[in-house]
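With one protein chain withheld, the remaining protein chains of the complex are depicted in position.
We just call them A, B and C in the order they show up, numbering each chain from 1.
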């Protein structure tokens, strides 16, 4: 069998050393009637060559973004991945190491972690950041729990302009707890501030919003945060990290917890995961923060050294009192994000963000000029917008697909009433010619 | 600009330090009239994203082996490349280091080199091997020069059952020297031993043959070598390394210099290069061997250490008296071959060789049963054979291509009289179903 | 020389990557001014080469499976086959958007569907969700399923029983899921104390989380009785499958009466751990829990078409975005296909054999707290050594680093003092396992002859033991920028 390290001869030698005659005796402590006597209904082993041919054939059965002109977004985006990321992140020393509990054997991962925390803190304009959560969606649930923990309050408001999967995930996480989730309808594609104001009370732990929101619209975050703070609640804001090359950062408008999906930071879309949840907050709440943290300290000789810190927040020390149950996180994706942000720098990030915004604007404007199409919402948007069609969205998308264009995501997928709407995302990878093709395909 | 390390500020600082006001002054020693005043007619710089899109588009314009069922060979073969090779050989420490002149900073490359030399020596059954030549073709020219050097004789016989490009390369290398190249016609797809016997004389430095030869046929190497030795000449034999999993090794039949193309050992076909020329010979001729050599020795503390050795054979020490002019060789390809042979081991190599031979035999037999087709030669073959068609080969190949099959190489490419012949190579990657498709496509 | 911070390498004007000029002209301002960022983030300005050198040099500071023996108990740090990396990275998988329609993603869906089936066979349970992102996430998901089931049945149950030897994620997951974790004692044989368990069984119990083989590496011989006991009061049995590597194709949680189990692909199915993640924690559950599974699940219709089913009234919803850790799951699929049923069984056999052999070799070096046959891992205790020499498990661990060996898991499970939990895995060679025992013996000798050497270990790493107390006192969690901007201080830059 592949991957096994020992030969039959070695096996015999070991068996002998432990005084057994047959491998089956290794399992003496498994009660006889529990031993599996059947033959697992799994296909027999295949060699690397066969596996490679088999799985490549399956890959060919997919139609990945590169083969099409791609305008899908809604939380997963076809951004350019700098070429230096793969060869570095895939080095065996990052790929095949465990969580850096043994600091002296993990300074590499730990320093990357510390630099990542700095980068995310800078990006979001917040004081501190953790070293990853599962993804941007579950990060919202973690943030809700954290806010409840800090405020000792039990109501969680979430604007329905937040990605519907985030709302669904919040529901799932909170349904069996003492916390109450209150979804707040949006208005014209944006959080409805007056309604939120009305719902805010002294039991409100936090208000969760997203900006740019699910529909691509940039929210009036400053007003929102002020309102939330006035009620003594925390503002949790879910942000697109790429947008922060251009848009005000959560720290700028004094948000309390910034979370987001890090997939755009050099991680392939791979049909949904693994991605990278990030979370940043105020230093004073560090002990309520979920997830791992790396600190810079000194070693016994007074030299700089890195180690995991405040592990008393974590499950392996604090058990049921931990801030979260997370253990395995998204370490390698964090390495990728660290690489992405280091390679781009502030300038590169500003360029990507501007290209996205500019191309999205152009496409929206051009589509808006076509008969039978209009922009659904008027608010300022970043790289994504909702196209309203006279015809059902699936018909429009089918037309685009004939030109090799995946025109976006039909919103019917999330909202039964949105049969005629398409969520269109534009990244820096889309060329002007491709945008014009999109317009052309709908003009015909 | 990308890749440049210093900012404008740093540049100014450096210019100032060397007392210059402007970068142009750096080139004061270039005579004014020789300075290039024009603007190079090269497209302007593009960013990584644009380059990536541009070059990917070009790659898509090719039709690589993976997209087709591939039966081309003649020196470059579609063998399976084990997945561990790429991530290891592409580690920056192998990829971006220089020739290991500084032994203490190159023990990694040096040890790999030593192990590679051992592997090639074992594979060919010879006493020693060098650490690579440009490719299997130029290796033949190096071998001819080496043989002339050892024997102090001037005639080089080459059987015309050797790959025609090797013969052409020999001509090119030898035409301006005192050596005489004598191509010897083959007979029924094999070296014509009686003719060679007649041409062998006391001026013959070596006889160059290939086995399996250009037509896929395994030569009667033992007889040939005995004959050559009887004339006091050296036998140079060009071998397919994969075939040595099954076939007698050059050392077994007492060849003097074994050379070959290492592409099959884990190197992608990449349309012709970079490949890997290997060369193995007797220990007594080590000082006549071209190319680099690594030796195991001890360091000052008596510990095992590796270093380049016998550099006095090489151009940087011996200049015009060097055994070869080679400097940069195929180091990284050597790492790949070392990996390939280590991963497969003798067992794996035997398996690949057997699969190739067995599948080639099957396809040849089945094709031979079709009306209008027959095997051109009767000799035993390894993984390649010549198919003789009633119709012109290009018509046959066009028919196959309709079924997505690249049926082989039309021999017309090399020999005007071979309009109806196709050289068909079968590797372990071809499945039974694909072989049957080939037959089916010609049956219809 | 320690590698300086990337921020110390920053110098204005440098760049690692540039983007094209926009090809769209004459646009009005894209966004209202007040929405724009005024102060750019202080990301480093460095060339690609600086980043490459930085990450390459840092990587060498890590121990890893690729470079070191890594017998980290409970973590199954086995070899990560390279073919799985290569295949999961194929364009056809890597560049798929999660919302592409089923028709354009048949390749991935086929893999996921088959993986669901394989995991069901391995665990002996009939339904599967691939959604959870890691083991702990799988625990949480399964507990939410229990909650949903009881809600559906209008039963109020608030307690989850958890043995004292359990991993910290068990109680933490129970708490996050809204349950009250209650601890069950272990016997001095290291197994669940059935007396104690019985005393805690009540109609308020929603279920029990049991790790089997447990974290001491022992098979819970009473597991079927435990299942019966729980079922007798309508409670459910959750199996923490972190240790499934020991029992692949040997015995199956479903056959014990388990209602749910998670699989850590990054342990049992050899997807690489990546310095902390990503993993995946798919769960398999009993028929009655199926309707509550998170969405989507992958289904195969009669026409051979794979699709994602998003509906289902009783579904708990979702515990994360999109489908799951697809890239990780593809690797897991490849691994199972490479081994087949016979290979999986050999994995378990070899994993257990290695542990048993090593345990035998270690038995007279440190204390073996439990005599029962171990499965794929075993615990040693350094209590006696500590009494004799003052040397603790921690010191042994640090000294192992000097010998190029990654330490075992320390101080876990909590039920053993000065614990070292050792899991050699089936992918480490006899010769290395022997060496481990030799080194351990040598270290114990050193503890007697030169304890200071161990107190000061490691000696061969780029840093000695970090001051964790200082780190926690006033945590330095991010680079401190100098007031004047240009950070360049580092030569290696």
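Annotations for the structure displayed:
Convention: contacts are C-beta pairs under 8 Å (C-beta built on N, C-alpha and C of every residue); 3 or more make two chains touch, one makes a residue touch a chain.
Just so you know, these numbers come straight off a predicted model, no measurement behind them.
Shown chains touched by the hidden chain across the complete assembly: A, B, C.
Contact with the omitted chain, checked across B:316, B:369 or B:395, is made by B:316. Contact with the undisplayed chain is limited, among B:341, B:396 or B:424, to B:341. Listed by residue number, the positions of subunit A touching the unshown chain are 2-10, 46-50, 83-84, 86-87, 92-93.
Hidden from this view is one chain, which touches subunit C at 1, 11, 47-50, 52-53, 56-57, 60, 66-67, 79, 81-82, 404, 427, 429, 431-432, 434-435, 488, 490-493.
By definition in this document, only the chains that are shown with their structure count from here on.
Separation between the centroids of subunit A and subunit B, computed from CA atoms only, is 47 Å. Between subunit A and subunit C the centroid-to-centroid distance comes to 19 Å (mean Cα coordinates, whole Å). Subunit B and subunit C have Cα centroids lying 45 Å from one another. Among all residues of subunit B, those that touch two or more other chains are 48-49, 83, 87, 92. Residue positions of subunit C with contacts to 2 or more other chains are 14-15, 17-20, 48, 52, 56, 81, 83, 85-86.
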